[in-house]
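Here the complex is missing a single protein chain, while all its other protein chains stay put.
Then we have chain A:
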């Protein structure tokens, strides 16, 4: 008996069965690959590569190192704590001359400016006369700009002399290095990112919870209505999808601002006094209200598609077995909608975490989210590396939630539509 099972099983013409199976599957696999190849290429070129490059920038920034080869050389031969002597200034003078020639003093200065503010102009102004410096360079340079004396500038240049750095991740977590190179929190007033990340998380969770709370009954109603009525209601649910995001957001501004429709109505009804209008816009409330409205369909659709497949006989069975309608709902119906709740919640949470336009328009100062900060660094301060570090953190948080979801519910149980 054991003999027979250990013998190799062969096909009719004597080939091993395993090989024959592999060969027949290979054809199918190749065809499947050819089918997805165009999309795969498209995603690779237009999505994965740029994202990868962007994330790469969060720990790789060569704007200083490539423009200051002499200083890079000097830093590599002189370890941390070495005296900033004539040889260092000589390297600085050589690099400043090179920067003047290449017109790259601004670029290199910007990188140092991330760490020590006010240094961009130091680079540009010193580089202007760099080709005329004579030894001793220390004196010559200090005569032009006294600030080159500052050990902070040299420390910043040392850390920027390697293109690979974790400084941006430090900055993204409100950390910095002190004079001795130890990692310390930044000054009280400058710590903004962690708080902002926390607020983004809180707002996203609140919005997700609100969307689920509001979406669940609607989805339930949709799934229990006859088809015709359900479709009509569905159109109402999907209406937000058909209007421009900007129009919708602006509409919320019209409604919620202090001279807006809602406040006017409340004043007119005498519920509030004219000088006590409720501030519903340009703060967290504005962001939550507008984003909940915009993201609501993303919870309703998966919930609806799950509820549609739950036959009414389950709840009936529970009722006939002696459960009150509340128990039947809680123990029998609700657990079966979990895939929909999970999918809808996760979808809204991920979208909310990265939402940009709505908080930018209606959020005011309190309602800003981390993506607004990322946008600022991309567009205004041009600190792309910091933007990339923040974005990478955002991605990590989303992935962590995804992982938790997988552990708790199981990704295979998710039902998106």
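Definition applied: a residue touches a chain if its C-beta (ideal position, glycine included) is under 8 Å from a C-beta of that chain, and two chains touch if they have at least 3 such contacts; residues count from 1.
The definition used in the following text is that contacts and distances are computed from a predicted model.
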Ask   = The chain dropped from view, which UniProt name applies: "Fe-S cluster assembly ATPase SufC", "Lactate utilization protein", "Cysteine desulfurase" or "Spermidine/putrescine import ATP-binding protein PotA"?
value = "Spermidine/putrescine import ATP-binding protein PotA"
Message = Given that one chain is not shown, which residue among A:153, A:256 or A:332 touches it?
response = A:332
Remark   = Where A:213, A:265 or A:321 are the choices, the one touching the absent chain is A:321
Request  = Would you write out the residues of chain A that touch the absent chain, in ascending order?
outcome  = 311, 313-314, 316-325, 327-328, 331-332, 335-336
